[in-house]
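Here the complex is missing a single protein chain, while all its other protein chains stay put.
So, chain A:
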Amino acid sequence: MISFSKKIKKYSFILGISLSFLYFIHSADCRANGESRPTRLEKLQKRGYVRIGLSNEPPWTVIDADGQVGGAGPDLTHAVFQRMGVSELQGVLSTFGGLIPGLLAGRSDAISSGLFIQPGRCQAVAFSEPDLCDREAFLMKKDMPLALKTYRDLATDSSLQVGVPAGGTEEREALAAGVPASRLVPVPDGPSGMIMLLAGRIQVYSLPASSAQHLVDLWRGQKFSLVTVEDAPVMCAGTAFSPNAVDLRDAYDHVLAKLKADGTYDRILRAHGFDPSLARGHTREEFCRGKESL
């Protein structure tokens, strides 16, 4: 009898602990989701700086030895926020995969690092209208007698190992074109991809054209060939905001449209080697919906 009541005591203790833990998690969740901040922009204006999540992806984002932030994405975002009355931009550096978790955890106010707008990401974050657009490219060693132009070409040649940026959109595109997952090799960063190409670990490196061009320039001693992929759609990056900062996003969009109209947008993109005409005619809607064709 005594041991029985002891058991009850023990179990109710454990039950109590786990229930209170669940309650804690639940209430914390409610707090995180239920908060509404009608004055996010005003808060930023008052604070005087905006924290932008970045990963080092030249030429989208460039971080120099002293931690100074530049590159097409941050420069454009900085210009937009300056018009919104937030003068300073502060970079929060992380890995590419850590960008969205960092934004959702409140580590940054927005992400501007060449994050392509795509359906899966639209579920997690609120994108601005497209700002930086790019085509896809293949990088190969020049002495490789390969006539690759499309993702389907990759699917047909079963001897090819294909490098794709880890966490990038290229993996999805290649899979959709029929390249088996076993032949896709995730590449953590540009220089690693180049070394994998040189060492023969991969035969093709699939990545956005401007990143590819940057890498070819960096390896000017070596012979690489760059091919623009024909069956890949133009992909556009947007500045990403937390899902409960839609008002801030809307304000951002408003100013971005103004910059696109008065030529500032074109000037910033050209300075970094991007084609400003690519973004015209594309909308966030279109990328978030995903492509039924192709």
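Observations, loosely collected:
Heads up, the rule we're going with is that contacts are C-beta pairs under 8 Å (C-beta built on N, C-alpha and C of every residue); 3 or more make two chains touch, one makes a residue touch a chain; residues count from 1.
One rule holds for everything that comes next: contacts and distances are computed from a predicted model.
Not every chain of the complex appears here, and the one that does not is recorded in UniProt as "Amino acid ABC transporter, permease protein", selected from "Amino acid ABC transporter, permease protein", "Urea transport system ATP-binding protein", "histidine kinase" or "Xanthine dehydrogenase family protein subunit M".
Among A:P58, A:P130, A:P208 or A:G238, only A:P58 touches the chain that is left out of the view. Here the missing chain is touched by one residue of A:Q45, A:Q82 or A:T95, and it is A:T95. In the complete complex, the residue from A:P130, A:G190, A:P208 or A:G238 that touches the missing chain is A:G190. Residues of chain A that touch the chain left out of the display are 24-25, 28-29, 31-32, 56-58, 62-67, 92-95, 98, 101-102, 104-107, 189-192, 194-195, 215, 218-219.
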